[in-house]
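The complex appears here minus one protein chain, its other protein chains still in place.
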Amino acid sequence: MNFWLLLTINSITFGGLLFLLSSGFSLIFGLMRIPNLTHGSMFMVGAYLGSTFLSGALGFTSDFWVAAILSAIEVAVLGALMERLLLRRLTGQPLAQVLVTLGVSLMVADLCLMGWGGDPISVETPAGLGGFVRAGPAVFPLYRMAIIVIAVVFAIALWLLLERTRLGAMIRAGVDDPQMARVVGIRVSQLFTIVFGLGAGLAGFAGMIGAPILSIYPGLDQDMLPLALVVVILGGTGSLLGSFVGSILIGFIYNFGQALLPELAYFVLFLPMVIVLVVRPQGLFGGQVL
Amino acid sequence: MSRKMSGTMTRRRLLAATTAGAAAALTRVPAPAVAAPAPFRVGLLTVKTGPLAAGGILMQQGVLTYLKEKNYRMAGRQVDLVIADTGGSPAGAKTKAQELIERDGVDVILGPLAAFELYAISAYVIAHKMPTLSLAAADNLTQRTPNPYLLRASATSSQASQPLGHYAATRLKLKRVITISEDFAFGYEQMGGFQAAFQRDGGCVVKKLWPPLVTPDYTPYLAQIADCDGVCQGFAGSNPLRFMKQYGSAGLKYPVVAGEAGADDFLLKSFGEEAIGLVSAAPYTLDLESDANLRFVHGMLKNFDAIPGQYAALLYGNCQVLDAGLTAAGGDSSDREKFMAALKAVRLTDTPRGPIRFDHLNNVIGTIYIRRLGKEGAKYGLKLWNKTVHTYENVSQFWTWPEKEFLAHPVYSRDYPPLTKC
Partner (left out) sequence: MTPRRAAIVAGIIVLIALPFAIGEDYYINIASQILLYAIFALGIDVLIGYAGLVSLGHAGLFGIAAYIIANVLAAGYGHTVAIVAALIGTLIATAGFAAVALRSAGITFIMITLALGEIIWGLAYRWISVTNGDNGISVTTRPMPFGLSLASPRGFYDATLIIFLLAMVAVAIFVHSPLGVALAGTRDQPRRMNALGYHVWMIRFLAFLFSGFLSAVSGILFVYYNEFISPQALALPASAAGVLMVIAGGAGTLLGPVVGSALVVIVQNVVSAYITRWNLMLGAIFVAIVIFMPEGLVPGVRRLVQATRRAAARRWPRAMASRLRSKP
């Protein structure tokens, strides 16, 4: 009983984390058609920066949530800079984009190693969320429940952003038909920078939120990137609903796969993606932003 | 990056700059009549990146502490240290061993850290007749398939976990235990040794769990821990920290016993309250009040402001063995067979872990300490401390089995000893 319950909670938690990571990835991919292979690096950098804010090494100590927001902003700025300085000049050249994003991810990994060392860093769960609630035989770890709440809040916020704001309308138009969007006078250039920054910021935020559970270690970037890819291909590129459903699905497969089929854990993780590609190549919710 | 092109490999030549400085200051002394012997080149295979990096960096510090203490000299020869980072992977270990031997021309190798690394380079060091003083606990290389160029002054994987099994069954009176350890050779051999000894004394292992070395979240495994009265964890590097933390936050209350790396003293500064009560067995303990240990600990504190655990202590011990062996060989390491014989014959009483000697298969015989983690006796500004509660002296790799009987069964593995109904 406890086994199923614990794993179910964990699956949803992990799905929530994946949603924060992959929603940005999906938007970037859907809108700009850029295979952003630095997305895992953004996640890792967010976590490392957050841990530094927490540690007080910068002369001030911040609380967990402030640290998460600060690192999200920093990563968003880094992402926007990268878009402006590097990717901007490579529009329509996927080969060069692959090379540049891979090159940058190599550099980022090495810079993190330089800055934070190879020693895994563990991050304390934020104050007040370290414990768990017991309900009969069941145990609900508080922090994991909090992640679920955060993911839902972000999902709603992103939905409102896309549905109710001018920016959202522009993004939707861009995903639907980039050429048309340009024709009707949407300043695609600015939009790209904003979306790339937003996506990067979300990834950075996810990194810090995930840190108390995953801890931070060299290689975290490469553990997360394929997961984001799978979610996006499964759910459909550019689709918010797709990344939400895809994240939860992958969260379940990831957790139950490891517990029930440890030897084939990675195989079952990627299998649904292959099936979806064969049956429905555009992904479960491909072609719709929301 | 834990899974890299070939491991993130950083290496540095530490050309004993300090010694050079010290030597320069002393050059007022008349030059010796004979030409100075060639430097003794020591290659250190360690891990500076990945989940095992925490231990690997301490290995390096242990070596440097010894070399500084001896002013970078062994048996009258200047010591050149070449450090290579394997990235904690077998492939990386292989590449780096090739570099040390073929390019840097080292006279001896210290390390590597992990059992799977040592298995990967074993045939290669035999082919190149390279004396290797490893920390890695790849059991079979001093058992059924001995490597004549390997000298293990640390311990086999099961050397401490066998006494732990005995202690858990006879003193802690545990009956049904679930084992959990990394899914690599060190984990298998450690847990196998625990299981064999534990079951011989009446205990029973009911389930074995094997998370991969890099497991961001242990929950899928923790969810399977139920219906037992104890857990034996054999984690290494910094993984014990995350495991104990997640174990606590999953609400699990079964007592936990740990292998040699699972409660390493260097982790004491990072463990939280959740680790209190953890019982572990190890070939070295910070708690040991001997002159040799105090000298070593103070050296570590002075040089690196680091509180050592076994990774540093056992490498320091390796250096002591190396120094004694080289001295016994008259400072001559060119004849590899003679040099190995001299190393094997070394007996020491003043190592940080206590007295050591070697068996005929080149493995160490020494003391194993059983410790309980708590607040009592904490020193060096620590809040938590591993307090020695029992010692087993002169423990060999065969524990209390006769050598023949021990070697007749297969090496401990994922499936050996098998799970039995109980």
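In order of appearance the chains are A and B, and numbering begins at 1 in each one.
Here, contacts are C-beta pairs under 8 Å (C-beta built on N, C-alpha and C of every residue); 3 or more make two chains touch, one makes a residue touch a chain.
These figures come from a predicted structure and were not determined experimentally.
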Query: Of A:Leu54, A:Leu220, A:Ala265 or A:Leu284, which sits in contact with the chain we cannot see?
result: A:Ala265
Statement: Cross-chain touch to the chain not pictured, restricted to A:Ile69, A:Ala96 or A:Leu167, is A:Ala96
Statement: Of A:Ala67, A:Ile186, A:Leu229 or A:Leu284, the residue touching the omitted chain is A:Leu229
Message: In the complete complex, the non-displayed chain touches which residues of chain A?
response: 29, 33-35, 37, 86, 89-90, 93-96, 98-100, 102-111, 113-114, 222, 225-226, 229-230, 232-233, 237, 262-267, 269-271, 273-274, 277-278, 281
Those residues of chain B which, in the complete complex, touch the missing chain: 1, 3-12, 89-92, 94-95, 98-99, 102-103, 116, 119-120, 123-124, 183-185, 210, 212-213, 414
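One rule holds for everything that comes next: only the chains that are shown with their structure count from here on.
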Gap in Å, rounded to a whole number, between the CA centres of chain B and chain A: 38
Query: Can you list the residues on chain B that touch chain A in the complex?
result: 1-4, 8, 48-51, 53-54, 57, 210-211, 214, 216-217, 219-224, 226, 238, 241-242, 245-246, 249-251, 270
Field: Interfacial residue positions of chain A with respect to chain B in the complex
entry: 2-3, 6-7, 10, 14, 109-110, 113, 117-120, 122, 125, 130-132, 134, 139, 141, 143, 213-215, 217-223, 255-256, 258-259, 262
